[in-house]
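In this view, the complex is presented without one of its protein chains, the others remaining in place.
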Amino acid sequence: MNYQAVLNYISEFIQPEFGKGKVADYIPSLANIPPTKFGMAIHMVDGQTYKVGDAEENFSIQSISKLFVLQLVMRHMGDMVWTKVGKEPSGDPFNSLVLLEHENGIPRNPFINAGALATTDMLMSTTQDASLLIRNYLKFISMNPAIESDPLVAQSELETSHVNHALAHLMKSYGVIENDVGALIEVYCQHCAISMNCVDLAAAILPLADKGYSAVCGETILPERNAKRLNAVMLTCGTYDSVGSFAYRVGLPAKSGVGGGIVAVVPGKMSIAVWSPELDKFGNSYVGTAALEQFTSLTHCSIF
Amino acid sequence: MNYQAVLNYISEFIQPEFGKGKVADYIPSLANIPPTKFGMAIHMVDGQTYKVGDAEENFSIQSISKLFVLQLVMRHMGDMVWTKVGKEPSGDPFNSLVLLEHENGIPRNPFINAGALATTDMLMSTTQDASLLIRNYLKFISMNPAIESDPLVAQSELETSHVNHALAHLMKSYGVIENDVGALIEVYCQHCAISMNCVDLAAAILPLADKGYSAVCGETILPERNAKRLNAVMLTCGTYDSVGSFAYRVGLPAKSGVGGGIVAVVPGKMSIAVWSPELDKFGNSYVGTAALEQFTSLTHCSIF
Amino acid sequence: MNYQAVLNYISEFIQPEFGKGKVADYIPSLANIPPTKFGMAIHMVDGQTYKVGDAEENFSIQSISKLFVLQLVMRHMGDMVWTKVGKEPSGDPFNSLVLLEHENGIPRNPFINAGALATTDMLMSTTQDASLLIRNYLKFISMNPAIESDPLVAQSELETSHVNHALAHLMKSYGVIENDVGALIEVYCQHCAISMNCVDLAAAILPLADKGYSAVCGETILPERNAKRLNAVMLTCGTYDSVGSFAYRVGLPAKSGVGGGIVAVVPGKMSIAVWSPELDKFGNSYVGTAALEQFTSLTHCSIF
Partner (left out) sequence: MNYQAVLNYISEFIQPEFGKGKVADYIPSLANIPPTKFGMAIHMVDGQTYKVGDAEENFSIQSISKLFVLQLVMRHMGDMVWTKVGKEPSGDPFNSLVLLEHENGIPRNPFINAGALATTDMLMSTTQDASLLIRNYLKFISMNPAIESDPLVAQSELETSHVNHALAHLMKSYGVIENDVGALIEVYCQHCAISMNCVDLAAAILPLADKGYSAVCGETILPERNAKRLNAVMLTCGTYDSVGSFAYRVGLPAKSGVGGGIVAVVPGKMSIAVWSPELDKFGNSYVGTAALEQFTSLTHCSIF
């Protein structure tokens, strides 16, 4: 299949979708991104790559970072991670404190804010500088040593992080959080504020498409078993409160972020990253979702 | 791969799992099933079949019937079905009335009781005898004209259906249900009480594994598009409140019933049906889930 | 104090309040009442009565009937009534099914719909014709043999009683309801549809103001202990989800109905009934509440 032609076609196809979503505006650094940005990149398991549009422009990965934090925690703790975080879809808006109260402070899954605070806390307990570890991991798996966290974005997030503080304190009251809440929120905001582009991200998740192996790095990053499991968690929990609709429309394991990025996996074949800042009401990129739907439709690569 | 050998192995492998679950006991007809029953059947898209254990013994399909009702409604109404039922995981026990109150009487998905009442109601509005239609559809797609609803089971369900009455009345208060509540509950109990065996069920869901085509019937039963979508809905909503864990462990689209049956789909390859009456705390067959987990592990057929 | 002058003053004082509330419109018989009706009556413990406006015009007592059903059940069962219904404010809209699910089908209090269904069910279990018993009780305690249930209103309520059916079926699933749900809803709708006027109602609740004794009947209707307890339940549960605001503004035990009636008690002194059909957002008479607030303010009779 001529994937470059498919990407070119999609970049035209999605033009009428601009203006239907809304750029995240809770911090200035996100609100100021031009809304019609669009980039897409794919990385085949054999090493070939294709890209279109703004695929090499950096954006804030936001919640996509939760996927990499989970990878690092699973590496250190294995299945013990699931003693402090569930793996079921939340069925509630992504900040909800309700479920924490009903479930002894155990967040529903590692991709809602509460769950990512829990995994970040676990990572902090196993390493001296969790922020550094996350950045170094991303530099390695995307083979781009220039990847950094944007200090302005991190600072803005920190200043508007009252709900995350509330979540962390509530979990601490249940003994789920071990580290100091202030330090935890700082690490959390730093990894949400990491800047990457579609090409980097497609490379970074290639192991999930190839049983843990990365043609980019030339080595196995994850055990096959973990790659499959992360795909399962992405499919059932990766796109906020629209996992059912996303599976129905797109049919791929994916993780989205409010910066407008989405990463997706076609097991055995390729990894995909797409970016466009306007969000649907659930917090997923409006145009990015349309692009992915069109992609699986054209290439028949849905896992279903 | 020698699938018969795999099935034989699994039927040994699962022996230590008996006694860890609990047979459904809310009606006598289910409570009296011997707990150590185990059957499994697979149907390849090329027509080959394999079976083991009690694969030809009939059991009550219960909630698996919801999958076939949904197929029939989609045939009549297409995507309009989603105006009266959602397609997101519920995140709450399968009888919960809470979400109905918060979401204008629209059930979260067609596989919780409320959702299946809604799809059954839609089917009743499009046909004179919905019960007959469902039975005839199952007879055809499994090529077994002997399939019937067990009147004793249906009667027992009817007598203990207070929660379903409550769900239906609440949805009627929102205008989601059109037909008489009494008549609706009767049709609902009848299709839950249908008796089938693993071989029948594997045949019946073969179209979901082969883009809508059934080698059993020799014809296309569903549009490819619907087959994929039904698989997506099964993956995110098919196993009550453990869809995340089920995807993590088994990695296949599946629908379970409290009779102990589970049907699962390996897209492009085969359909699977397994039966064992003891249930885990979520209502899925304990031994059946273990058998499916072992199956995907041995044959590497997880979709992830 | 010249209570007639106070009532006359209030009937002028409340004129500007018309148009700020909204007449109940869920059944035609209620929706067609002229919105500017206003009547008020008080009954002193020494037997004197005062009235103003439309105090002798009949209206639908609706939820006020719950107070009399509770009296009859307490007479038969004493404190055993509290094994099937709580006595705490609900904190949720008056139809909510949520709490029933979390609290084993035990309604929060006897003045929400679920609770009144439970008390009506208990009454049905202790008598052959609960509807007749309720009507006869009201005829006696208000000394008006002409009191009846309006069959048109009862029929309309029956036809729109899907939520009450849902509540009753859910409670039946927990074993809280003993009688047939259809028969229960019928009795419930009949007592909600009873027509009375302010003079009747003030007479009917006089025992609550005088330690159980009624100067109207010339005999003791309730034990003193029950009179005090019913006042306590009215104060904390009698005015839907605004009990706190009502206590703050009015400061009297009271029970309201969506027909626009409110009955209130000044312990040791008098009983009060007021009627005006426009409701506030909680379901209490808008003008009636304003009249009661003005009354306690002018006569310094708040219990606080």
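A, B and C are the chain letters, set down in written order, and residue numbers restart from 1 in every chain.
What we mean here is this: a contact is a pair of C-beta atoms (placed from the backbone, for glycine too) under 8 Å apart; a residue touches a chain by one contact, two chains touch by 3 or more.
Every value quoted in this text rests on a predicted model; they were computed, and no experiment measured them.
Participant: Using the whole complex, pick out the displayed chains that touch the missing one.
Facilitator: So, taking every chain into account, the missing one touches A, C.
Participant: Which residue, C:Val233, C:Ala254, C:Leu279 or C:Leu292, contacts the hidden chain when the whole complex is considered?
Facilitator: Going through C:Val233, C:Ala254, C:Leu279 or C:Leu292 one by one, C:Val233 is the residue touching the chain not shown.
Participant: One chain is left out of this view; which of C:Ser195, C:Ser245 or C:Thr299 touches it in the full complex?
Facilitator: Per the contact definition at the top, the residue touching the missing chain is C:Ser245.
Participant: Quick one: which of C:Asp25, C:Glu56 or C:Glu88 touches the chain that's been left out?
Facilitator: C:Glu88
Participant: Which chain A residues would touch the chain omitted from the figure, given the whole complex?
Facilitator: Chain A touches the chain not shown through residues 96-98, 101, 162-163, 165-170, 172-173, 181.
Participant: Tell me, which residues in chain C touch the chain that this view leaves out?
Facilitator: 86-92, 99, 108-109, 227-229, 231-233, 235-237, 241-245, 247-248, 251, 253, 267, 302-304
Methods note: only the chains that are shown with their structure count from here on.
Participant: Take chain B away without moving anything else; what clusters of touching chains remain?
Facilitator: Minus chain B, contact groups: A | C.
Participant: Approximately how many whole Å separate the CA-defined centres of chain B and chain C?
Facilitator: 48
Participant: Counting only Cα atoms for the centres, state how far chain A is from chain C in Å.
Facilitator: About 56 Å separates the centre of chain A from that of chain C.
Participant: Taking the mean of the C-alpha atoms as each chain's centre, how many Å separate chain A from chain B?
Facilitator: For chain A versus chain B, the centre distance works out to 32 Å.
Participant: Where in chain C do residues touch two or more of the other chains?
Facilitator: In chain C, nothing touches at least two other chains.
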